[in-house]
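Every protein chain except one is present and positioned as in the full complex.
Our next item is chain A:
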Amino acid sequence: MRVLNNEVSKFFEDSFHDARFSLKKIDSKNAVVAKLKRSDEKPFEILRCNRISCWSFSERSLRHVFMENDTLVGFAGFEKVRIEEDAEQVVVFAKPLVETLIIIVRGFDRLNLLKTFYEVLWGECNLCIKTPKTLLMKGSFDEKFDRRSAFLLLSSDEDNEVRRYLEKGVRVAVKLESEGELQRFYNVGVRCFLLNDFKDEYRERYADCFFILQKGNVASAIGKVDGLIVDIKEFSLEELVLAGLVNRLLPLYVSAEGVDSKLLDVLGFGAIGWRRCTNPIFTRIEQERESIYEISYVSEFNVPGRVRIDVSKNSVERFFEQSKTSLKKQTLEREDGRYFHFYREGAS
């Protein structure tokens, strides 16, 4: 595996220096962060690895991590990412933005490497993510139930609808067709936008807005925009599970069509087009055994649950582990509408 035309092992050597980038070693994690010093270069080769032994997410927008044997190389802060593959090699070309990071992690098992990579990236990017996790189209939006937890997604040719809902206090997201529409909708009070192209100046000019890219690569979207729409049709189950980790850094928005929406919920994906279950989610992903992942969360039945996914069978084996409690619960509604929850001993 070669990074910036150097064998990856070079980056871990104490004597290794290169004028093109600065190196930060994170000893306990056996990880190295390379920050490129120049940002005005044209796309160039950042990574080269063996086609047979290399692993990465299959979907283009998520191809920002590559693994080979005990090494992971991931990157952020690049644009114009181009991946060339032939029978023998995978070569990644990209153009660096102002803040560029290449993170190299060594260790055991794929999930651990990914977790470490995202932890390092989280720390380096100094991220604080708070974005709407659900965008609902008009047909599925319920004004009563969704107004506090979701954004109503409207297109930019629905001017009157946008104004009408804003006046009612509904939070509206607008799918923009052109740059000029941004200022126009901002002026009327819209604060969440789906756009095709993001410019850094937006962050300053529209500091109170959420920006979700409709197309793009995670490598260029992390730390820049607030969310990314991805097409997960091509994802294997394992990739879907692992993509749950990306969500820690950049909310991914997917459509539920053809996919188990409950699984997406468990994995903590943002959503377009269907109402997410409103329960909190613990996106703790553990690799229990080879090819078996376990995710802890709180189910739609209000009980802590776990899902076990055996990716080798290409199917989801979900089991709900109810909170083991020795208490029996009975809920009564009094005449004045207040709820009383009685608990007593005895398995429920």
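By definition in this document, a contact is a pair of C-beta atoms (placed from the backbone, for glycine too) under 8 Å apart; a residue touches a chain by one contact, two chains touch by 3 or more; residues count from 1.
Here is the rule we go by: contacts and distances are computed from a predicted model.
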Original post:
What does the UniProt entry say the missing chain is called, choosing from "Galactose-1-phosphate uridylyltransferase", "Monosaccharide ABC transporter membrane protein (CUT2 family)", "Tryptophan synthase beta chain" or "Transglutaminase-like superfamily protein"?
Top reply: "Galactose-1-phosphate uridylyltransferase"
Subject >> Touch with the omitted chain, as defined above, among A:12, A:55 or A:122 >> reply: A:122
**OP:** May I ask you to list the residues on chain A that touch the chain which is not drawn?
**Re:** 26, 28-29, 119, 122-123, 126, 128-130, 145-146, 148-149, 247-248, 251, 268, 278-284, 296, 298, 302-304, 323-327, 329, 336-345
